[in-house]
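Every protein chain except one is present and positioned as in the full complex.
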């Protein structure tokens, strides 16, 4: 699930992967523009790949590798912050 | 704050009011498209007008009339549902 | 509780009245006190990201809006799972405290009124573990 990463001098980065969110045919063009990229319950979580750190190792994670499991994805403002 | 509404035969409706969300100058066009209309913490709640019912009266509400107060805006799937 | 409540669904205000009179007034003394708003067609719900075009209904979205009209927090759940009103109160009280202290105090995970806050500043960087314990998030 977590692929171990080789680490060089460049800071690695990740990003969203896969198709754009599905557009339902009955959407008007205006609606499509407004809802594009908006997260909605009942719809697929946008897939992504991301480098990370876990238990002493640098790894690469792809969200879709977690299909079949429940996932809690938690964003936060930053390391060494207070809350 | 809540303006009382005259009720005729047509079912009244409301909708968002005011300007489009502010675009920050450093956004690339791609980013603007993706974030447009997306709710974000730390940014203004989109204003709207809406008809409603309160304590025996039909009313009209405008969100921006509540400036100066904390507001809990709660959506739910529908009247006479179960949860 | 220091906040105005507005509820909203795609039901008309006529249906809101019927629901209040026929069911909710049997659950809450005197019926629903706050405005029950009607969002026919989901126009407002679309802007707030809670309208499901296929089902034609709105998800359980809850938005905390401060006195400047700024969204401080929100939560969205699919229809079968109900909210936790106590958690909404906890968050509202936390946002009100942060606003009253102009950001001088922050509320750590699991904070509720009466529990310890944190006072962010350079001296606290890397030292949160000295003043705040993980168990405090759960007591």
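Chains here go by letter, A, B and C, matching the order in which they are written, and residues are numbered from 1 within each.
The rule is simple: contacts are C-beta pairs under 8 Å (C-beta built on N, C-alpha and C of every residue); 3 or more make two chains touch, one makes a residue touch a chain.
Fair warning: this is a prediction, and the values are worked out from it, not measured in the lab.
**Q** Which visible chains touch the chain that is not shown?
**A** A, B, C
**Q** At which residues does subunit A meet the chain that is not included here?
**A** That gives, for subunit A, the contact residues 2, 11-16, 37-48, 50-55, 58-59, 61, 63-64, 66-81, 83.
**Q** In the full complex, which bits of subunit C touch the chain not displayed? Write them out.
**A** Listed in rising order, the touching residues are 22-24, 26-28, 49, 72-87, 90-91, 94-95, 98, 103, 105-111, 126-129, 133-134, 137-138.
**Q** Tell me where the left-out chain touches subunit B, residue by residue.
**A** Residue positions of subunit B that touch the missing chain: 24, 26-27, 31, 34-35, 38-42, 80-83.
Here is the rule we use: only the chains that are shown with their structure count from here on.
**Q** With contacts defined as at the top, give the pair, B-C or A-C, that has more of them.
**A** B-C
**Q** Just how far, in Å, is the C-alpha centre of subunit B from the one of subunit A?
**A** Distance between chain centres: 29 Å.
**Q** Suppose each chain is reduced to the average of its Cα coordinates; what separation in Å results between subunit B and subunit C?
**A** 15
**Q** If a residue has to touch 2 or more other chains to count, which residues of subunit B qualify?
**A** 37-38
**Q** Quick check on subunit C: which residues sit in contact with 2+ other chains?
**A** In subunit C, 46-47, 49-50, 59 touch at least two other chains.
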